[in-house]
Each structure stands twice: as structure tokens, then as C-alpha cells.
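Here the complex is missing a single protein chain, while all its other protein chains stay put.
By letter and in written order, the chains are A and B; residue numbering begins at 1 in each of them.
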Amino acid sequence: MYEFHMPSLGADMEAGTLVEWLIKPGDEVQRGQVVAVVETQKGAVDVEIWEAGTVDKLVVVTGRKVPVGELLALLRTVGEPAAAAPETPKTPGTPHVATAPAITAAALPRAEAAAVSAVSARLRVSPSARKLAEELGVDIASVQAAEPGAVISRADVERAAQAKTLTPVAAKPAAPDWHAQMRMAIAAAMSRSKREIPHYYLATNIDVTAVSSWLETENLKRSVTERLLPVVPFMKAVALALREVPELNGFWIDGALRSSASVHLGMAIAMRGGGLVAPAIHDADRKSLDQLMADLRDLITRVRSGRLRSSEMSDPTVTFTSLGEQGVEGVFGVIYPPQVAIVGLGKITERPWVEGGVVVVRRVATATLAADHRASDGHRGGLFLAALDRLLQEPERLR
Amino acid sequence: MTPDPILARKLLHEMVRIRRFEEKSAELYSAGKIRGFLHLYIGEEAVATGVMQALQPEDAVFATYREHGHALARGLSAGAIMAEMYGKVEGCSHGRGGSMHLFDAAAKFYGGNAIVGGGLPLTVGYALAQKMQQRTGLAACFFGEGAIAEGEFHESMNLASLWNVPALFLCENNLYAMGTALERSEADTNLVEKAASYRIAGKSVDGMDVLAVLEAAQQAAQFVRAGNGPYFLEFRTYRFRAHSMFDPELYRSKAEVERWKQRCPIAGFSVRAISEGWLTPQTIAAIEAEVAREIAQAVEFAEAGTWEPVETLTRDVYTARVQPE
Partner (left out) sequence: MNTVTAPVITTTYREALRMALREALQRDPRVFLMGEDVGRYGGTYAVSKGLLEEFGEERIRDTPLSESAFVGAGIGAALNGMLPIVEVMTCNFSLLALDQILNNAATLRHMSGGQFNIPLVIRMATGAGRQLAAQHSHSFEGWYAHIPGIRVVTPATLEDARGMLWTALMDPDPVIMFENALLYNLEGELATDAGAVDIDRAAVRRPGSDLTLVTYGGSLPKTLQAAERLAAQNISAEVIDLRTLRPLDMTTVLGSLAKTHRMVIIDEGWKSGSLAAEIMARVMEQAFYELDAPIERVCSAEVPIPYARHLEQAAIPQVETILAAALRTVKQHV
């Protein structure tokens, strides 16, 4: 038995009213024959049947609204025996038309009253400040805005965090120790670095006699307060060399190297009582040695007093660490993510040095590079150390 | 024109193939297998059949949204078209186009355009590129008489004539743009004269007579290939069925439809072919049987097709290259 259903004549047709049957039980029908007229919201449509045979039964009476897909008639296909006597449909009791359940006003939630009171009690904190407070373990409720009624910003949270550090007695007993927090922060960053960054390491011994002698002469001309620390010309040389190999200066973000046009040199500075920070000296490649010295002095002072600016913490495009004062010969650093390189300098020592086949005594330092192999290859790293060497041979040009 | 038995068989086979494919499509639409808009070509089979017979593989074809017939006659497989209407990956547009957007690069079949007149500027540009690259194929564009009212028609006629490009304009005048009769939308219903006003040569042809269509299309194609510029053909035809599946046909009388059905291109050609001795009733029965098999296989192919996983939803929007988002 072939079932003839209410056809779907368009995605926007849900039901049709059967206006007229053009066939009756016992009629022979052909494939494609118009067998009924259905009234739709667009007008009356002739409906065809897609099977040949004999009408067995008309299931639906005219005048009824029928959903798409509901059975309209039964057809005995060619060769199929007749079942019972042909029937005409009975008038059904109630038309079967689906309706959506009624929505009553009482069922709707009454939301307005509750919403208003919730807002007034809420602190006005910037999203970024709220996140930073969480990271630094600062209770946001204890943070004061810069002026009454203002929104609490990152700067307010940073200030609150510093105040907490500087006045440990005032800290809540439950709050974790500041140094312990720093340890944890270093632990997290360094673990991430070693987990994510495929480091490669290069080292080279550089004859620093020229730059050391030049610095001695230069410092003789200066008053004690104006003297340059030995590390300063090295900072400048590192910054300039980085300009030549931009793959070492920037960030690895979302699977891609983002080289930085500026060189913001992160200076690794040890903190009193333990821990380490590496805040930025901005645009180190473009600053004079005097400016670099002034910036470094300012930075060290503020590191020791815990008064760093947030931009100094997030801006470094590379890190420079010098452990020469501690007598270390070479430093193989761990990259601070998402940076892609860390440059190290060991102590300056007098060593035998072969020059033109003759052994001479030279002042020598070991410069090292740890770099992210995703961002650069050893060849580029080698070019950087070579550039550093070259720049250090002409100290007067570093000014 | 007198066809040999091979050509006669081919023309009838193609027209029957389109007719039966469209009937099956209507059935599958009613059953909910095919969705969206479905515009059937029943009644107009002689136009696509005759024109495609006159075209070469090197020619390009731009079609309308009533293009199942064009696609079939151009050589797209019934299975690929049916699968497309099912929305399956195996469809000729990988399920992204549906009934109105059938495409096939290999057949130089540039779609199924559902914006009335939208394919005309493309055709002009395609033909211009043929000329600039000194290639021989022409660009053929089907459009309905409704497109004549669009600005794009007039802009394109002017440009095609001005630049003398190898374009063949094929207007299927089935008298109704959806439900609007030609005389209710055009101040002047002489379409060939409209083309002539752009200095485009043209001719009006009986679109219910496949031999007349073929002959006119051959002459027009020859004209274009010879470097004479574009050519305009009007085919006077009629769709026997509604504009789309959901259309109660309030705008035309059943008597009018019946009158045109008397001029059915398939029945007319069959009768003539038998009386002229081009074909035998046995051959015609064999054609019906071949077509029935092909359509049944097409439906099987579509039924067996696969749904594209939603994970690749946004593919084919841009050519694969590194995107920053």
C-alpha cells in the first residue's frame, strides 16, 4: 500500500487545508496526476501523486487543515490486491491542528526589582585590575581608588600590592608572603619556559681589552657619581647587535614570532632578600651611555625599593644578565616567555690570547646566548654574537 | 533542418532526460528530500537541448536559477546534480550551492545564478578575457525575459557591443517573470529590438521546436565565432509547471497552460520523428528505459552520498592560505 502524504511545497509551508479531492476510492491514478487541491497561505495548489495505482482509501476529509507529512490517502499500487471494501473517510470529531502552548503573563519572570539592588553594591573595578589583584593576591575590597568614586584601575592594585610588600606587618596573616609569591612567579615562568621553549645555547669568548681600557680612560675624566658601570657599554653593544638580528628581539605569541622594532632591554636585577626581576630599559639601542647609566641606576634603586612601573615589567623584548660581579665565567640563561632570547655576560678576566701567532695577555669575557629555536636558528644566533664582538672592538662608537 | 537518426535520437534522449529528472525532482521535493527553492524546466527542454548541441567544449556557459536542464544538457551527471540538491558532498557544488547553484569547472559551466541578470556582466567579462587572450571559445549566457527589465541587462548589452566580445545571449522568454507577464513589465515587448538598439544582431525563435532552436543556435554561434561580436537569441517558450514548488499560479489560467501543453516539445518532436521516419516507437521506448535507469541511479547516488562534517563549515570562503584570524 502506498501512502500519500500532505506534501511539503516549501520550507515556509507548515500545513495546508484540503479543499478538494479530485479522486475517489476505486479510481485509477497515474504517476504525476493531480489528485487534490490544497489551500495554503499563498493560495490553492494542485497536488500531484507520485505513484500509479488504485485509490484504496481517502483518509482525510475536505475542509481539514493538515500538517505537512500527515497521511492523506492510501493507494494500491499496480499488482497489489484489494484489501477491504473501499471506504470514504468519516468526519473526525475535532480537527487535529497543532497549536503552541499559550504563554500567560503570570509565567513570565519578574526580573526588574532584583536587578537594581545588585548593581549598587558592586565595586567599580576595571576588568584588568580585578584580574591583576587576583594574580597578586590582593584583596580587591581593600584597594583604594586614586580619588573617591573613581574606578579602581591596575595602577591602584599595583600600588596596593606594593604597600603590602613594604609594610609586611600590615598584611593580613592569611595573605601569602611576598617573597614566596615572587618565588612562585619565577617558578611558574621558568617552568613554562623550560616546558615550552626549545632553547639552544651559544657561547663565545670576546676580547674586551679595548672596551675595558676605553671605559677606564673615560671614567678617569668623570666625577665618581658620573662614572659608568662596566656593564653599560655592554648593554649598548647588546642592544645594537640585536638590531641586526631581529629574530632574537621580540615575542613568540600564538605560534609566531613577533619581532619588535624597538629594543627594550630587560636587565636582570637581583632583589634584596632573594628573587629576581628583569625590568625594561626602553629603547636601549637609541640611548647614549650616560642615559643608559642613569636609567640603570634609577631602575636598580626602584627595584630595591619595590617601585617598578608595570610597563617596565611587561615591555622587555629581550633579557640581559650579567653575573660577572659574582665571579661567574658564563651564564646559560632561561628565556623569560614570551621573549625569545636571553643574553649573558660572565666576568672579565685576563687570559692568554693568541694573536697573529703570538700569545698575549688580553682581558676576555664569555658572552652567551640562549635563544628560542622556534624563532631562530643557531646560525642567526652566531651572527648576533659575532656582531656583539665587532661592536665591542670599537667602544668609542658605542657612545 | 532534417536530422539524421543519430542526432534525432540524441535530441529526444536529452529532452526526455531533462523531463524525467525534473519530475523526479518534484517528487523528491514533495517528500522533503530536496529543500530550498526548486525551479523546474518542464516545458522548456527544447531550448537547453538545442543550444547545447550547438556549443563546443571550449565555450563557457552561464545559466539561470532554472538551470537543471542547462546543466544536464551540458553534460553534468544526473547523479552529481541530484546529490547537490540533496545537499551532499558528492554534489557538483559539494552541497554548498543547491538547486540554484550548479557549477562544474571541467564542463566550463559557471553556474546557476540566482540574481536575475547577475550572470550577464560575468559573461561579458569572460568573453572579454577570451578576446584579450586570443582564445577561440565563446561565452554563452542564459537568462529569462524578466532580466530584460534589469539595468544589468542594458549595461551588459552596451558593454558587449562596445567591446565587440564573443558573447552569445540566450533569452528564454517563458512569458512570466515569476507571476508578472511580459506585457505587464515591459513597455515594448519586442526583445530582439532591445538588443538591436545596442547594435547587437538578434533573432526570435520558436523555443518549443528543438530543431529550430538548434539551427538558430548554430548560426548564432558561427556568427560570434567569426569575430562579428555578440549575438542575441530570444526563445519563445513556456514553463508547464509553476514558477517554483510553492506557487498556486494565480497569474495565469489553466486554459492557457493547457494550450501551451499542446505544443509540448517532447511530444511534438516524437510524433514528427516517427512520421518522418527518423525514429521508431521502439527507439523512443528504449530512450525512456535508459533515462529511467539513469534517474534511478542518480537518486541512489544522492541517497548514498555523505554529509559534510560541520567542522569544515567555513571552508571555500577564501582560498587556503594562512589567515591571521
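The working rule: contacts are C-beta pairs under 8 Å (C-beta built on N, C-alpha and C of every residue); 3 or more make two chains touch, one makes a residue touch a chain.
All of these numbers come straight from a predicted model, not from anything done at the bench.
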Touch with the missing chain holds, among B:R17, B:H68 or B:H101, for B:H101
Tell me which of B:L28, B:L159 or B:A195 is the one touching the absent chain. B:L159
Per the touch definition above, residue among B:P3, B:G43 or B:G112 touching the missing chain: B:G112
I'm checking contacts with the chain that's been left out. Which of B:A8, B:A26, B:I42 or B:A60 qualifies? B:A60
What subunit A residues would touch the chain not displayed? 126-131, 145-146, 150-151, 153-156, 244-245, 251, 253-254, 256, 258, 261-262, 311, 314-315, 383, 387
Touching the unshown chain, subunit B contributes residues 60, 91-97, 101, 103-105, 110-113, 115, 118, 120-130, 132-133, 139, 151-152, 155-156, 158-159, 162, 314-319, 321-325
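In this section, only the chains that are shown with their structure count from here on.
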Go ahead and note the Å separation of the Cα centroids belonging to subunit A and subunit B. 51
Seen from subunit B, its contact residues with subunit A in the complex are 23, 26-27, 29-32, 35-37, 242, 244-248, 250
Subunit B partner contacts - residues on subunit A that touch it in the complex: 7-13, 32, 40, 42-45, 48, 50, 68-69
